[in-house]
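Only one protein chain is missing from this complex, and each of the others stays in its spot.
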Amino acid sequence: IMSKGTVVLAYSGGLDTSCILVWLKEQGYDVITFLANIGQDEDFEAARKKAESLGAKKVFIEDLRAEFVEDFIWPAVQANAVYEDRYLLGTAVARPCIARRQVEIARSEGAQFVSHGATGKGNDQIRFELTCYALYPEVKIIAPWRIPEFYTRFRGRTDLMEYAQSHAPGDLYLMTKNPEDSPNVPDVLELEFRNGVPVKVTNVKEGKSKDSPLDIFSYLNEIGGKHGVGRIDIVENRFIGMKSRGIYETPGGTILLQAHLDMETFTVDKEVRRIKQGLGIKFSELVYNGFWYSPECDFVRFCIAKSQEKVEGKVQLSVFKGQVYILGRESPKSLYNEELVSMDVQGDYNPCDASGFIRINAVRLREHHRLQGFSGSDQV
Amino acid sequence: IMSKGTVVLAYSGGLDTSCILVWLKEQGYDVITFLANIGQDEDFEAARKKAESLGAKKVFIEDLRAEFVEDFIWPAVQANAVYEDRYLLGTAVARPCIARRQVEIARSEGAQFVSHGATGKGNDQIRFELTCYALYPEVKIIAPWRIPEFYTRFRGRTDLMEYAQSHAPGDLYLMTKNPEDSPNVPDVLELEFRNGVPVKVTNVKEGKSKDSPLDIFSYLNEIGGKHGVGRIDIVENRFIGMKSRGIYETPGGTILLQAHLDMETFTVDKEVRRIKQGLGIKFSELVYNGFWYSPECDFVRFCIAKSQEKVEGKVQLSVFKGQVYILGRESPKSLYNEELVSMDVQGDYNPCDASGFIRINAVRLREHHRLQGFSGSDQV
Amino acid sequence: IMSKGTVVLAYSGGLDTSCILVWLKEQGYDVITFLANIGQDEDFEAARKKAESLGAKKVFIEDLRAEFVEDFIWPAVQANAVYEDRYLLGTAVARPCIARRQVEIARSEGAQFVSHGATGKGNDQIRFELTCYALYPEVKIIAPWRIPEFYTRFRGRTDLMEYAQSHAPGDLYLMTKNPEDSPNVPDVLELEFRNGVPVKVTNVKEGKSKDSPLDIFSYLNEIGGKHGVGRIDIVENRFIGMKSRGIYETPGGTILLQAHLDMETFTVDKEVRRIKQGLGIKFSELVYNGFWYSPECDFVRFCIAKSQEKVEGKVQLSVFKGQVYILGRESPKSLYNEELVSMDVQGDYNPCDASGFIRINAVRLREHHRLQGFSGSDQV
Partner (left out) sequence: IMSKGTVVLAYSGGLDTSCILVWLKEQGYDVITFLANIGQDEDFEAARKKAESLGAKKVFIEDLRAEFVEDFIWPAVQANAVYEDRYLLGTAVARPCIARRQVEIARSEGAQFVSHGATGKGNDQIRFELTCYALYPEVKIIAPWRIPEFYTRFRGRTDLMEYAQSHAPGDLYLMTKNPEDSPNVPDVLELEFRNGVPVKVTNVKEGKSKDSPLDIFSYLNEIGGKHGVGRIDIVENRFIGMKSRGIYETPGGTILLQAHLDMETFTVDKEVRRIKQGLGIKFSELVYNGFWYSPECDFVRFCIAKSQEKVEGKVQLSVFKGQVYILGRESPKSLYNEELVSMDVQGDYNPCDASGFIRINAVRLREHHRLQGFSGSDQV
C-alpha cells in the first residue's frame, strides 16, 4: 500500500493523540510523533514506548523548556500580558513554541503534513495552525477533531473528560496548593530585572538564588505553587466568539507579573508606560488569538522590548496564601526622585506653578460650564 | 477691620487644616468649615468643637456616604477603574464628591472663596480645584500650601508626617488586618449585580445580606478588611509628572473589582467588552487626574453605563488571607451557551468551519512569509 | 420535481446574478429576486422583466434610498467614517441596508435561503452574510461564487470584467466628472447640521435649498459630481487579508465629511472629540468588515450619537475642481470664544498661568534629562 505521505503529529502520550496516531496510520500516512517538554509533568519515556508500540515511524521528544522561557514567556513578562484583565496566557504562549519546533521537524523530515489533537471549538487549534501556516506556508494540516469521520467515532471519550473538567475544578490544579493548606509563613523573594526580564531570583531568608531563565522560572513556579498563587476560575471569550469557562493556575507567571509591573512603573516614564500599556493589551489579544508569528506581533514585541531598556533593578516581595505582596524596590535607573517628591525640600519645584497648571487645565472646563445656559451664536 | 470675604474651607479636624483655618482668619477672611463624612473613622463632634473654638463662622458637617457610594464608587465599579494597572482610585473618587458639596455650600452661603489643605506637589489639589472650577467657574481658590508665606512658616510639621508616612507602612493601614493575622476560615459571599452595579450582597454561610448601596459597600469593606484584602504598596505617576510611592488599602473595592470583572465577562459581548476596556482605562486616567467633572468624563461614563445594561447576575466568591477567589457565577442574561461550547453537542456549530476560518486568517501570514525572500516588483 | 425550498436572491439585473438565478432554478429552488434601489443608475423595469422571463417566482424591487441615507449614511457622517485614512465606505454601508431588507423578505415569504452574487475573495460576501446571520440566524446562505461547480462553469465572464475594472479606471467613474473638465466657477454651499447630521443644504448663489435627508444627499452628490469631487484610486486591505486596488467616487460623502469635520471641531469639546475619534476609527473598521449589525457596532454608534448632541450650526463651503474648501462656520453651540482667544482682551485668562502650566509639564522632561547620565541608585 502506498503511503499518502508523512505527517508529524503533536503527540502527548495520552489517549486522544494515541487514537489520532492509530487513525492516521489507518488513513495511510507515515506518522512521526513529536512530544515537547515545556515543563509539564509527564513520563516521557513511557510516551516514547507507547508511540513506538502504536506504530510511529519515528519519535521525537525534545526539551524546549529553556527556549520556551526565554523566547515566549519573557516577552509576555515584558508586555504584562493579560487577556481580558485576568488570564495570563500560559497555554497560549506554549502553542507557538511547540508548533515552531514541529514544523522544523516536518521540514527536516520532508513531511508535508502536520497534525494535532486540539478540538474544533477551541483556541489551541488556531494557535497551532496559524503558527504552522506562518512558518511553513505550504504545509497541509490534519485536524482530526474537525473531520466528521473521526469525531463521530471518537466523541464519547472526550465527553467524559470534558465533563470531568467542568465539574471538579479543585482536582484540576496540578502546580498549586490550595491556599488554605499552604504554609503559614511567607517566602520573601528578591527579583532582579534587566531589560524588563528577570535575571536573578533570591530567596531572602534562605539565601538561595537562581540566575538562568529556566531556573528562575522553575523556582518561581515552585514557590508560587507552594503558596497557592495564581489560581483563577474565569469565563473568557474565545477567538471564535464563544464564551467558555477556564480554570487556570499560573504560579510563577503571577509573581512575575506583579514584580514586573512594579519595576516598570518605577523606571519607565509615565507617558511611555501608557503607550506601552496599550501595546501590551494588543500583544495579549494577538497571542491569545494565535498570532504570535505575525508581522503585527513581531512589530508589537519589538516596540515593547524598546520600552523595557530601563526596566532594571530589584523588587522585594513576599508570597503568602495565594497572594504576592510587593515590599519595596530599588533601581539604578529609577525616575523616582525622593527630593523632588518630598514635602520638605522644595528644590527645583515651585508649588506656585501648580496654580497655573490647574488654571490652564480648567480653561476648557470653565468654558464648557459657561456654555451650558448659552443661547447666542458664534461665527468664524 | 473689613473682611476680605467668606471662604469655605475643606476641614479635616486635624492639625493641618486647623492651622489653615487660623491663618485664613489672620488674613482677614470669614471662614466656614466643611467636613464631609465619606466613611472615614473620625470624631465629627470633636472636629465641630475644634472648628468653632478656632473661630469658624459656621461649621458644616455632612454625611455624604450614600451619595459617595452611588454617584462615585458605583461608576468606578462599572468601569473596572484601575490606574496604572494597580491603583483602585479610592482617594481620587472621593475628591470630586467632597468638592461638589463644598461649592454648593459656597454658592448658598455667598462665599467667593474656597480653600483646602492639599499639598502643592500632589494630585489632590488638582482633583479638588478642577472640580471647583468646573462647577463654580468664578470661584477663587486659596491653596495655602502653594503660598510661600504660609508654607515657609508651617513646613516643619508636615515634614514629620511625610517622614512617618514613608517609613512605617505597616501602621498606616486602618481598614485592613494583616493577612498573616486574618482568620483561617474564608467568608463566602454572593454578590448580585444589576446594570453593572451591586444590588445585594449575601454572606452565604451566615445568611446575612445587605441591599442598599451604602450597606453593601460598608459590608464589603468590613469583610475585605477582616481578611486583609486590598493592600498595595506601589510607585505611581502623579499627574504633575513625578513618581511617588503610595500605600493604599481598598478592601471593598478589591472585592467589587474581581466580582464585577467576572460578571461583566460572563454577560457582555466580547467586542463590546474590548471597546469598553479602553474606555475604562481612559476613565481611570481622567479620574486620577481630577477630571471627574469634565465633558469627556461625562461622555465616557455615559458610554460605560450603556455597556453595563446586561451586567446582571450573581457571583459567588470567597475572601481569604488577602485574596478574593471567584467560585462561580450565574446570570439570566449570560451569553455563555453550555451547549455551544460543549464538546459533546455539535448543535448549530460545524467544526469544519473552523478550518476555513483559520485558513483565511492565515492568508495574510502566508503572504508575509512569501515576501521575506522576495525580489520582484509589483505595480498597480 | 420537489422544490428544495425558496431562496431570495439579491438580484442586480446584470449577467452575473441572472446566471445565478437560472442556476438556482436548475438546482431545484424556487427563486424570489430582490433588487434594491439605493440610488444607483438602473433600469428597474427592465430588470423586473428579465427576472420574470428567467423564471423568478416573485420579483421585489424596492426603493430603499431614504432609509439608506438616514439609517446608514447619516451614522457614517457622524462617525467621520474613513477606512485606512482614505476610503469613505460607500459600498460598505450599502450592504447591510440591502441585506436587512432581503432577510425581511425572506422571513415574510417563508424562504429558508438567501443568495447573492458577491465573489469569494471580496468583502461584500462577508458584509452581506454577516448581516443575514445577525438578523436571521437560522438562514441558509447560497454563495455560488464559492461553490466549485458554479464558479468553474461561469468563471470566464467575470475574468473579463475584472480585467476591465483594473485596466481602465477613467471610464469607471459614473457619478463624477473629470476635474479637468469640470466648471471653472465654484458652487458655494451652506450646510446646516443638527445632532451631527445635515438638515439643510443651500446653494448660496442660486438660493436653492433641500431639507429632506434624501434630497440633501442627492443634491450633494449632484454638486460634488459636477465638480469632480471624491475620486480616489487606492490600495486597501480587505478583511480576508489581501491587498486590493480600489477605485471609488464619493462626491456627496466627501463634501459631508469635510463639512462635518469642521462643525464637529467647532462645537465638540476637545477631549470628547479625541475619544470619539478613536470610536470613529473602530466604527469604520467594523463597517468595512461587515459588522454593521453586531453588538459592538450598536454600542459604538450609540456612543458616537451621544457625542454629536452639540454638533449644530452652519458650514459654508465651496466646491471646485475636485476640492471642497471650508469658508466659515457658525453655531449656536460653539465652544469657540472670540474674547477668550483674542490677544486684545485678557478677560478671565491670565497669561502668567501658562508659565506654571508649562513648567509643570516640563517636570517630567527635566527629570528624564537628569537621568540620562545618572549612575546612582534609588530605593523605595
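In this document, chain identifiers A, B and C correspond to the written order of the chains, with residue numbering beginning at 1 in each.
Here is the rule we use: contacts are C-beta pairs under 8 Å (C-beta built on N, C-alpha and C of every residue); 3 or more make two chains touch, one makes a residue touch a chain.
Small disclaimer: the values here were computed from a predicted structure and weren't measured.
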item	value
Listed residues C:F193, C:Y219, C:F283 or C:F357, member touching the removed chain	C:F357
Option from B:R146, B:K270 or B:K321 whose C-beta touches the chain left out	B:K270
Hidden-chain contact residue, picked from the options A:C97, A:M175 or A:V300	A:V300
Absent chain, residues of chain B that touch it	266, 269-271, 313, 328-338, 340, 348-350, 352-357, 359-361, 363-364, 366-368, 370-371, 374-380
Residues of chain A (touch criterion as defined above) contacting the omitted chain	235, 240-242, 245, 269, 271-272, 274-276, 278-279, 282, 291, 294-296, 299-300, 302-303, 306-307, 360-361, 363-365, 367, 380
Touching residues on chain C - with respect to the absent chain	80, 84-86, 119-121, 125-126, 129-130, 133-135, 137, 143, 145-148, 151, 155, 158-159, 162-163, 179-180, 184, 186, 231-237, 240-245, 261-262, 265-266, 270, 273-274, 277, 281, 285, 290-291, 293-295, 320-323, 325-329, 334-337, 340-344, 349, 351-352, 354-355, 357-359, 361-362, 364-366, 368-370
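Methods note: only the chains that are shown with their structure count from here on.
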item	value
Same or different residue numbers at the chain A/chain C copy interface, by half rule	same
Centroid distance [mean C-alpha coordinates] between chain C and chain A, Å	38
Centroid distance [mean C-alpha coordinates] between chain B and chain A, Å	29
Numbers and ranges of chain A residues touching at least 2 other chains	266, 270, 328-329, 334-337, 340, 349, 352, 354-355, 357, 359, 361, 364, 366, 368, 370
